[in-house]
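Once you've had a glance at the structure underneath, I'll fire off some questions.
Every protein chain except one is present and positioned as in the full complex.
What follows is subunit A.
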Amino acid sequence: MKPLADPRSLVWILAACLMPWMATGLAAAPPNSAASQLQRMADAVNSLSFEGTLVYLHKNRLETLHIRHSIEDGQVRERLISMTGPVRAVTREDDEVTCVLPNSQTISVRRHGVTHDLLRSRALDPDLLGHHYQVHGLGAARVAGRETEVVGLVPRDDLRYGYRFYLDRETGLPLKTDLMGAEAEPIEQIMFTSLQLTHDDASGNPVTSRSTGPRHKPWSAIAAETHWRFAQMPDGFELLMHKAATQPANGPAEPEHFLLSDGLAAVSVYIEPDSGGGLLGETRIGAIHAAGGRIAGYHVTVVGEVPAATVAMFLASLEYIGEDVR
């Protein structure tokens, strides 16, 4: 009897039959580690369009917000409006964010000098996070009528906050986020009360940049751009971005800007000529702290979603090294 086919051909046929199943199985495999769930969260934020109502809780103050978030042609478009109290709104389109606040002029910030969405769409790096946070799967919970997997990021010291993400089992979106303080109690909470997905995944191109290469920028790369250095930064923070001071033709002067991060928490340091009117001492808005002071005739302001001690450390460690020392 003539064989049906060469045995080698049978192997290829079998492989061809199994390949789609294998590929589908890998893609649809439930994420089984906390780190992969965090990655899935980052992917969902950069690829899904949705609209919903949220509540924001800080201490005993409860506010309602409405969000519309869409991905169009690889760009994040977002509108966030407060539904309680004075109208406060943020809209983000392309590289520009505009904020409307009560008793204040409209604030508009255009992001430039950085590769398009390079920072915003960075993938979480579990190895980097592991140095300063413990990543735990905390079980399942129900939020906004949907099933979620809860992932905890527990800081290894008091220089950064912890996080508890409630990730939608179906989409990976964070339906609830708890910002955890040193006492392992939530100090801020944000939670969807309703959520509608407005587009399929394929309807908009996701934000594509997903580099997992070295995030930080070496100080040697900016040595010619700045007269400043940090004598001793809080452990784990590295320079992510530096922008020299600029004076746009039709706008306010922009201060020198350092952005530093430990892979999760981030701090900005702004340096401008001291003309009075800057922050002296410390203040905060919710869990975001700021510290300011004068150094070598300049005014320095440190802002970040980190504990007060951390912004104070950044301010204390900043040194003016002058033009001749560079």
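The rule is simple: a contact is a pair of C-beta atoms (placed from the backbone, for glycine too) under 8 Å apart; a residue touches a chain by one contact, two chains touch by 3 or more; residues count from 1.
The rule we apply is simple: contacts and distances are computed from a predicted model.
Student: Just by its UniProt name, which of "Nitrite reductase (NAD(P)H), large subunit", "Sigma-E factor negative regulatory protein", "AIM24 family protein" or "Potassium-transporting ATPase KdpC subunit" is the chain not shown in this complex?
Tutor: Going by UniProt, the chain not displayed is called "Sigma-E factor negative regulatory protein".
Student: For the chain that's not shown, point to the residue among A:34, A:150 or A:179 touching it.
Tutor: The one listed residue touching the chain not shown is A:179.
Student: Given that one chain is not shown, which residue among A:138, A:288 or A:316 touches it?
Tutor: The single option touching the absent chain is A:288.
Student: Suppose we count only contacts with the excluded chain; which residues of subunit A make the list?
Tutor: Subunit A touches the missing chain through residues 38, 41-42, 44-45, 54, 56, 58, 61, 63, 65, 67, 69, 78, 80-82, 84-86, 88-90, 92, 97, 99, 101-105, 107, 109, 111, 114, 119-124, 163, 165, 173-174, 177, 179, 188, 190, 240-241, 257, 259, 261, 263-268, 270, 277-281, 283-288, 290, 301, 303-305.
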